[in-house]
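Missing here is one protein chain; the remaining ones are kept as they sit in the complex.
Showing chain A:
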């Protein structure tokens, strides 16, 4: 029987209360949202916080909304809610693509968007999706509120810029005319990615005006592929150039050999999935803009 080690438990009733509890218990405490990453780690003693601060009752963080030209996804939004959100899917189909492949429906009922990002697992899907669409993270702490681009949110495996006394409030994604997609290879349904790529793009005429590429489980620093993005931006959207962008992304990522496959296989997937995600985003762009493929 796997049971976590003993800990103090506190249930936060508001954001302010959560921050006060974080201040009181210090760096040996952890926030628990859905708990679907943290509780298994606690069972295995990979994490052993002295206090758990439960933020599941913070309904103010569980909303998806549109504020002016920004999609706002609260940190406590469950994966199932992001998958069900018509407004999120309309503007960013990449989220629905990714959510459909995150764990399984029952786990998605409990796991949260903010929890996934703060866990910063190198194989986590939403990190690449939010990096691809250039989202911003809003973080609250005793020193006030601050906003960080998701691309600067991750400082290493399982590490983020969120300080021990801070709390992630929401993810903000500017709604602009763009199309997006997410492609993943996994060993079986609901598994962690062997490799996965998210892509977002916007065309002006025949030229790619904006490109975002996020990589998961591929050792890409901060989950994105800036060299491939730079290569594509300002040129036409052709299958040949998407394939070349894939080769560049594969070259600049740094996958590890593990039970999911050797390095060369993962680089192959990086190249293939990058081209495939870009292609899918492009066909969505054309579908929406009524242009011929």
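We take it that contacts are C-beta pairs under 8 Å (C-beta built on N, C-alpha and C of every residue); 3 or more make two chains touch, one makes a residue touch a chain; residues count from 1.
Assume contacts and distances are computed from a predicted model.
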{"item": "Name of the absent chain as recorded in UniProt (options \"Branched-chain amino acid ABC transporter permease\", \"Multiple sugar transport system substrate-binding protein\", \"Carbon-monoxide dehydrogenase small subunit\" or \"NADH/ubiquinone/plastoquinone\")", "value": "\"Carbon-monoxide dehydrogenase small subunit\""}
{"item": "Residue among A:46, A:87 or A:106 touching the omitted chain", "value": "A:106"}
{"item": "Hidden-chain contact residue, picked from the options A:89, A:190 or A:235", "value": "A:190"}
{"item": "Contact residue for the chain not shown (choose from A:56, A:251 or A:272)", "value": "A:56"}
{"item": "Residue numbers in chain A that touch the chain omitted from display", "value": "1-9, 11, 32, 35-36, 39-40, 43, 52, 54, 56, 80, 103-107, 109-110, 189-190"}
